[in-house]
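Below, a portion of the complex is reproduced, with chain positions unchanged.
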Amino acid sequence: MKEEAIFAGFGGQGVLSMGQMLAYAAMIEGKEVCWFPSYGPEMRGGTANCITIISDTMISSPIITFFDTVIALNQPSVDKFESKVKPGGSIIYDSTNILEPPKRTDIHLFPIAGSESALKLRNLKVLNMIILGAYTKVKNIVEPETIINALYEVLPERHHKLIPLNKQAFEVGMSLIQNTH
Amino acid sequence: MGEIKLMKGNEALAEAMMRAGCDAYFGYPITPQSEVLEYLSREAPFKSKMVVLQAESELGAINMIYGASGCGKRVMTTSSSPGISLMQEGLSYIASAQLPCLVVNINRGGPGLGTIQPSQADYMQAVKGGGHGDYHLIVLAPYSVQEMVDFIKLGFELGEKYRNPVMILADGAIGQMMEKVELFDFIEKKEEAPEWATTGRKPGKDRVYITSLFIQPETMENVNKILQAKYREIEKNEVRFQVINLDDAEYVLTGYGLGARICMKAMELGREKGYKIGLIRPINLYPFPYKIYSEIATKIKGILDVEMNAGQMVEDVRLAVEGKTPVRFYGRMGGMIPTPEEILENFEKFFIYGDKDERNRND
Amino acid sequence: MSEIETISVSKEAIIKPENLVYSPPKTLLDIPMHYCPGCGHSTTHKIFMEVVEEMGIKNEIIGVTPVGCSVFAYYYLNVDMQQAAHGRACAVATGIKRVLPDKYVFTYQGDGDFAAIGTSESIHAANRGENFLVIFINNGIYGMTSGQMAPTTLPGMISTTSPYGRDVKTQGHPFKITEVIATLPGSAYVTRQSVHTTANVRKAKKALRKALEIQKMNIGFQLVEIVSNCPSNWRMTPLESNKFVEEQMIPFYPLGDIKVPEVK
Amino acid sequence: MAKAIGEIIIDIEKCKGCELCIVACPEETLALANSINKKGYRYAEVVVDNCTGCANCAIICPDACIIVYRLIVKKSA
């Protein structure tokens, strides 16, 4: 089993921690994992992304050019990474913001009204958890519980009070898949 | 079995530093390694008694290292390419005065200010001596976050064993990526300083001084002879490398650090296509594992050396092989990282379909 | 008017331990120093070692030599020493003091070392309030490299790189780094002394002792500038050079304490 | 009334003939010798036997060449 995913969005949308939570959960479940962020000033203002690789066997290169799954939280990310999805792969994206959806027919598309639901939860910051929920549901590579546990590891102490909200958002995200399919 | 964590290379390195009983860290921020000083600033006050100081510059940092190491303490600094260039005079002094210390270069793309993306273009600087005079750093090239941790301990030990500066040469990717690591436990430190250290005169003992100045050339030559003898020792004892699939190999892929990791993947892909490819990964860049290359050279059809630079380590490979088998080079420069597919493609171009555009032997 | 009267006493009667009024400090090794005749480096070495001996701290102190004529100070000063790269003595001393906070630490630096190539290390060590002493020998020239202009070379003063006299318009003004360091909150004690007369030697020695006492108090950086000479590269006899110190250097670099901590 | 009588010992091989002691001496006790030492320097020597042991010469001597002794002789009334 091997999953090569990239999480992309605006800086501040929390894409890096999405990838980290997934990697952490997979590690807890005994997988080999590797997480690689985009870094440096070009992040600032602009877009951020991270690659998360999960595998049963040793991971050779942390940097890859084609992905099983692209998780896109903004338009530039779809524009940039649609072409990088392996045939048969998937794009999971926030359909509220992304007005020009991906067009490829040889891959699975999962439009998620993430920002919309986030507004319902009165907190745009949880968009990443919603989408991560959807991702977990779609790909079921790790157990949802493990992700929730991962929250405790990935979030700094001072933010642990936010865990219930994030948990809720995560579950909303999972449910959005049920509803849309 | 030690604590298991998911950590960034730079942070794992900083954590290992504390656990290895580092007494002092002096450094100056630079991407892609600033996390080291940041992590220490956050964690050290709670986990260790070590000194953590942000110097006014890399020049300041490397000379603070000189002073603290001269007191017999475990000291280190970290930086990235331009900052390491500024340390060259200091490193030459440290090597000449025979002070142990650990210097980490999280190599980024150059030359000049360049880019902050990962690179391996500082190989020559690290291995052949970027500073003036005849000296060597012991150079370790980790290819995983785990080795970032393990080489901190090894690095301190080698430095103290040989009274020589040690460099960990990793690229920005190893520093930035997160992987599973097993952390060793905090080390108990033996407190008394070596007798060469300046700790204030010991009653009854003569004063000690630390210097790299030997104005009489005869004396300076003797100092050099002592250094050279030490380097021969190191070359005898400290060669480290990893080999995979050499037994049935017809071709060898070689590279270090991240490059080697990507070569492993390329080797897998190649073997899937039926090519008998083996791999050699130097773990020490100095001392370099010349022997394994010269031994294998006569048994194979060619070596493809892969680096994230314009071709630096390949000179050492060629020195080892002495023309006994073709040595080809494939590299990406300026912060670009080769993909396993690219590597295999070039491997086929060079060795399978026959190479149209052979490069000048000696570039 | 009292009539002269001679008392004759034998040499032997006088040369007795109990009559000893001056002998060189033991902490100064009894070997000839390489410095030129009449050089203030020698005098400063001597009096600083007297201070170390009198304070009884020769096992508690670590020194750093610069690159300059005093690079070899470790041959003469009988205490633990490190030799630093040109200009980096304050960084080296920072490294030492940070890992051995209970030891006395000092650097000994010339004007080129401390105030030209070492400016950044010097000022930032002072600004961080590093708790060590800098003995700064200002002889207005690069001695070891045989007489080039220093940051402290006086306006119009001749050196091998200002052969027609220092032209402040193109070569800049003498840099009074001591006054600059006195303005930094990190510095505790800043003073300027000289060693060209017996009286000044006595004062300079007091200042050096005071600096080490302040180091004990751990309240900040200590700087003792010694306005000195370089007979060889000034192309003067030692006596002429001391006259030059008196008549040219000191008017430009006035002696005395510039910053003194209020002692509790 | 008391009088101070001094004696100094000069290490002539360490002496570099800088003359600082000579001018520092209030009694004009010292002068440069006409012969040179192994290093080629004309060294300082006592030329008038009137040293009071004030130690000025030793204090100013850069190269720590001088040792000074002093004896106070009381005149019995």
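Things to note:
Going in written order, the chains are labelled A, B, C and D, and every chain counts its residues from 1.
In the analysis below, contacts are C-beta pairs under 8 Å (C-beta built on N, C-alpha and C of every residue); 3 or more make two chains touch, one makes a residue touch a chain.
Please read all numbers here as calculations on a predicted model, not as lab measurements.
Whole-complex stoichiometry, in terms of the displayed chain labels, is A x2, B x2, C x2, D x2.
Keep in mind that, in the parts below, only the chains that are shown with their structure count from here on.
A separation of 42 Å divides the Cα centre of subunit B from that of subunit C.
Spacing of subunit A relative to subunit C, judged by their CA centroids, is 65 angstrom. The multi-chain contact residues of subunit B, meaning those touching 2 or more other chains, do not exist; every residue touches at most one other chain. Listing the residues of subunit B that touch subunit A in their complex gives 6, 31-32, 116-117, 172-173, 176-180, 258, 261-262, 264-265, 268, 337, 339-341. In the complex of the two chains, the subunit C residues touching subunit D come out as 5, 7, 9, 11, 13-16, 19-25, 28, 32-33, 35-43, 46, 197-198, 201-202, 231, 237-239, 242. Every residue of subunit A that touches subunit B in the complex is listed here, in rising order: 20, 23-24, 27, 32-37, 39-41, 58, 60-65, 153.
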